[in-house]
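Every protein chain of the complex appears in place save one, which is left out.
Read from first to last, the chains carry the letters A and B; within each, the first residue is number 1.
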Amino acid sequence: MEGLLTAWAAVSLTFFALRVVAGDPVASLLSQGLASPEQVESLRRSLGLDAPLLIQYLRFLRGFLRGDLGVSLYTGRPVSVVIAEQLPATIVLALTGLSLAIFFGLCLGVTAAWKEHSAAGRLAARVAGLATALPVAFTGVISLLLYRYILQFFPSISIIASRRLLLPATVLGFASAGAIARVVQAGLVESMRSPYMLAARARGIGRGVRLLWHALRPALPPATSLSALEAAYLFAGTVVTETVFSRPGLGRLLVNSILQGDYPIAQGVVALAALFYTASHIIADILAFLIDPRLRRTA
Amino acid sequence: MRRDLPALLSAVWLFIVCMVSITAPMISNGSPYQPVAEPLTPPSQHNILGTDALGRDVWTRMVYGARLNPGASLLATAITVVIGGFSGLIAASISGWLDRTIMWITNAMLAIPGLLLAMLFVAAMGPGLPTVILAVGFGGAPGFARLARTIFHQFRERGYVTAAVALGAGRSWVAQHHILPNAQSQLLSLATTHFAWAFMGTTTLTFLGLAGDPSIPEWGAMLNTGRAHLIDAPWLALFPGLAISLTILAVQSLGARLANSEDD
Partner (left out) sequence: MKSRIQSLTLITLVFSFLFLSIAACSTGPEEPSTLIYGLTLAPTGIDPHLNASSELGIPLHSVYDTLVFLNPDTGKFVPGLADNWTISPDGLTYTFTLRRDVIFHDGTPFNAQAVLANLDRIRDPDNHSQKAVFMLGPLEEVEIIDDYTVAIHLSEPYAPLLDSLSDVYLGMASPTAFETWGPAEYQFHQVGTGPYRLVEYIPNDRLTLDRNPDYAWAPSIYLQPQADIENIIFRFYEDSSTRALALESGEIDIIGEVPPHDATRLSVDADFTLYPVSIPGQPMQFFFNTQLPPTDDAIVRRALIHAVDRSYAVNTVFGVYSVVAHSPFSASAFNLESQDLILDYDPTRAEALLEATGWTAEDGDGIRSKNNIPLELRIVSPPWGSNSEIAQLIRADWETIGARVILEVAPGFGPLKQAQTQGEYHAIGINFFGTDPDLLRSFFSSNGLYNWTGFADPEQDQLLLQAAQTSLDPEERLRLYQQFVSDVQEEALLLPIRFYVNLIVANKRVEGLHFSAQGWYPILIDLRITH
């Protein structure tokens, strides 16, 4: 319920930010000489821009609920259609990125905890730290550079590591892996010190088994919730990744629509991101509930 | 001492950036807009970081970027701290419906990732460096407000504040004389961490080409144009990319050190 309220507020924000700050979207068409004053008047009427702001807002909300996000100022095509065209590419990238983020996060986190006091562990922790700090724009460029050099020696790599999907997804996943790794590591270190782990150790269970089998369990719920939240931030990351790797998708759509001043599209993409973020929050809560028995019992 | 090494290195790097930006006209190779040598000259004695695709000196452009980038991020951080800090302070010192409303708006804005929120502002105001600064400033405000409120709240619960309120002190008086001065050091550490975010935000937006002027000697824009020559002139992307990454790392590790020193 609270999630719905937040989503509503966020979507409203996109409406008011653009309508109030940017002013009349149709007026800019007039100044661009793309339409005559009469056409602008009729366009304004057909877009409902002659109504008071509040009425416009209610209409916008009603349209939004029906999946009608208005039309592009330049091509006249429905925003929902334009977004639907670009959505699959971004979803594939974001999901692949998320899978890789979880994979890298688990690897780094477990290594950092397992070899806590050795060079390997410190390296893993350092890499996780770097992952959160390095801008995607830079890691993306570096990965392209590496890819180019590797391609020179192993031309077949282009089949395995697709520049269109796997490389951008790796860069995207790496950026989110850092946070997941930290949570996993912290959880592992904490539970290794807990009494039941001492008991397991007393029973003679090896360290590796203890770590992976017993200690990982309590460390998973926070990592899972975090992964769901990272999914939302991944979406923001795709904006940069799609630019670096020239991939089609919502991120490119957003940047292009901002540059061209096509407000309805920018508004639609950001509103969708807000919905997505809210949904990830809810999913994160549900996942935490499913995995953590204590939460279920209290409920 | 070992623990301080990263912080020390970070401080050294930031000091270098500061010095370079102050002395830019003296240590550079002329104007950042003028071609000085053959295009795509590799780093050499005359052009220590090489030249770009239009024959401009990369070192000169990096040096002027050292003015532009931290400056832009500082401005953006200042906007965030003022807006976010102020709403956080109001929310924390006045409980009740106003607190709830502010926090509710903040949470709604947080549903849009900061970077996208900033892009929404650029969409509304049109591309350009001033817009980017404002957008990153606004975009970071909700997150900052929430954290600031938590800090202020801690102090509100302290004995001396409760005492002051019991003695009949007004809310704004309490906020001004008790909460704000005591929260200062924590706010500073929060602002430092936020500076790293603002730096990442401004360079990301300029990297996406939202700064308008392509000839601007700004690290994010340079990283973007450098991508065209990854193979024949990788230094064009490497140097600005490294400068951006090092600065973010340095600010983050300094921020972490600041936070640690408070725990001690």
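Things to note:
Just so we're on the same page, a contact is a pair of C-beta atoms (placed from the backbone, for glycine too) under 8 Å apart; a residue touches a chain by one contact, two chains touch by 3 or more.
Because the structure is predicted, anything quoted here is derived from the model rather than measured.
Touch with the chain that is not drawn comes from one residue among A:Phe138, A:Phe245 or A:Tyr263, which is A:Phe245.
Although one chain is not drawn, the whole complex shows that of B:Ser44, B:Ser185 or B:Ser215 it is B:Ser215 that touches it. Among A:Leu108, A:Ala124 or A:Leu220, the one in contact with the hidden chain is A:Leu220. Within the entire complex, the positions of chain A that touch the omitted partner chain are 28, 31-34, 74-77, 82, 85-86, 89, 95-96, 99-100, 102-103, 144, 148, 151, 158-160, 162-166, 169, 216-217, 220, 224, 243, 245-246, 248, 252-253, 259-261, 290-291, 293. Mapped onto chain B, the footprint of the missing chain covers residues 31, 33-35, 39-40, 53-56, 127, 209, 212-215, 227-232.
FYI, only the chains that are shown with their structure count from here on.
Listed in rising order, the residues of chain B touching chain A in the complex are 104-105, 107-109, 111-117, 119-127, 196, 200, 203-204, 207-210, 220, 223-224, 226-227, 230-231, 234, 237, 241-242, 244-245, 248-249, 252.
Taken together, the chain A residues at the contact with chain B in this complex read 5-7, 9-10, 12-14, 17-18, 21-22, 130, 133-138, 141-142, 144-145, 148, 232-233, 235-236, 239-240, 243-244, 254-255, 257-259, 261, 263, 266-267, 270, 273-274, 277-278.
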